[in-house]
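Shown here: the complex without one of its protein chains, the others still in place.
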Amino acid sequence: MFRKAKHIREKYLEENMWPSIFCQACGIGTVLSCALRAIDKAKLDIDQTIFVSGIGCSSRLPGYINADGLHTTHGRAITFATGIKLARPELKIIVFTGDGDLAGIGGNHFIHAARRNIDMTVICVNNYNYGMTGSQLSPTTPIGGVATTSPYGNIESPFDLSALAIGAGAPYVAKWATIYPHETMLAIKDGIDKEGFAFIEILTPCPVGYGRRNKLKQGKDYLLWFKKNSIARSRYEKLSDEEKRSCDKIVIGKLNDLEKPEFTREWSRLVDQHFVE
Amino acid sequence: MKTEMRFVAFGGQGIVLAGVMMGEAAIADGKNAVQSQSYGPESRGGAAKSEVIISNEKIDYPMVVQADCLVALSQPGYDKYADEIKPGGTIIVDQDLVDAGQPPEGCAFYSLPFARTADRLGNSIVTNVVVLGSVCSITRVVTRENLAAAVKSNVPSKFAELNLQAFSEGYRIGQEALSGKTAGNK
Partner (left out) sequence: MKKHRTSPTTDSRYKPARPFNADEFGRVRRILGGKVLFVQGDAAVAYGALLAGCRFFAGYPITPATETSEILSQLMPRVGGVCIQMEDEIASVGAIIGASRAGVKSMTATSGPGFSLMQENIGYAAMTETPCVIVDVQRSGPSTGQPTEGAQGDIMQAKWGSHGDYELIALSPSTVQECLDLTIEAFNLSETYGIPVILLTDGIIGHMREKVVLPEFEEIELTWRREPTKPKEEFQPFLVDSTKIPEMAIFGTGYHTYITGLTHSETGYPATDSQVDHHRLVQRLCDKIRDNRDRIVQVERDYSDGDKDTIGIVSYGVTSRSVNSAVKMLRQDGLKIDHLRLVTNWPFPEKEVAELSERANRIVVPELNLGQVYHGVREAVAGRSEVIPLWKTGGEMHVPHDIVELVKGGVK
């Protein structure tokens, strides 16, 4: 296990960037670790893998990886990723994003990329708030959640990002939490292997930002909260219809896995029909 | 030698394309040409205008200041632009679509059966090409060969024959009008 960690560190991490900018007990490091192990397991050629991100804590991740990285504008990562992928379809694209970046300012790009089904793996660090700017209300903050811009408790319904992705047509969707690193890693690997738009939502602790305002000050508070408030999809499926209706837990696991025509494959078909020699 | 032409009609009557074909023919003749258009937000039914300037020289200001030739397929278009014709200019209208009243003095005026001819050929869609045939024989701004070629290259190939027939008919109608057989102020 330790040898594995060393292998991952030496192979993939950018040595000049440490220590990281992340707060103590932040879950983003776990996300990075899961992603790199998944990349290793999927045997991606790191020279042919491009990491793209927007703005926010999670979007700083490409900087810690020794590979090509594009740290773009807020919410727009997927649009840049679209350009890279369509210009060089042989490249693999990994997008790191967060709940605010992806579903707030970037919501429109998110649903359209899912609809188009362009081959890329979008890893969303969902920590329920805008961490980098100091814990403001995000599109996923639960009702009642206290953020610096919802000091009396949030009254807006949050987005279920995975449901949004499925609704928009993403063929692969999984939701996990950092307390399940192995499953998270496997889900990312599945997403990488999927030819199409793969979305992996990872519930992630932000104790210094969201946590301390919402009785989740320690990493272990999150651990207990996630355990208490989530249910594996396999267990959820076994519930009766009535039980499902009254179940207010977060369903985690692989939530969607379909075969759909992928954009660059369809475009290559179209080109081969119309190309002028 | 510079000729400024203005086509006015309702949207959907094909006058933008007519202007384009005139311009293409002029280019093929080795001249310069500019074509521009204006129409309402709707692509069918509103007022449409297509302007073409054809010249042996470089064309600077690309809009029509005073038309040498006005072709009107709609009453509002005619009413708006007839008085702006250059002295000695040419006005060509469809006899069923435009009631010219008293045409401006000093201009050559032709009221011809474009829509009727297109209907007779079996498809009102070629009205604009009948018009082009007549404009070609009356004004001689572009050569018949190159205008016919422009017509052919701008219509779907299965309609090429119909359009070339419409062009020839229009050309003949124009020629006859020019020789005084059917034209004239009413």
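Note that the chains take the letters A and B in the order they are written out, and that residue 1 is the start of every chain.
The rule is short, and it goes like this: a contact is a pair of C-beta atoms (placed from the backbone, for glycine too) under 8 Å apart; a residue touches a chain by one contact, two chains touch by 3 or more.
Given the structure is predicted, the values throughout are model-derived calculations rather than measurements.
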Listed residues A:S33, A:S58, A:T82 or A:S230, member touching the removed chain: A:T82
Residue among A:R213, A:R233 or A:R265 that touches the chain left out of view: A:R265
Residue of A:I8, A:L70 or A:V208 in touch with the missing chain, whole complex considered: A:L70
Contact footprint on subunit B, counting only the chain that is left out: 20, 23-24, 27, 32-39, 41, 59-63, 65
Sites on subunit A contacted by the missing partner chain, in the whole complex: 14, 16-17, 47-48, 50, 52, 62-63, 66-73, 76, 79-91, 108-109, 112, 193, 195, 262, 264-265, 267-277
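Everything that follows uses one rule, which is that only the chains that are shown with their structure count from here on.
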Centroid spacing, where centroids are CA-atom means, of subunit A and subunit B in whole angstrom: 62
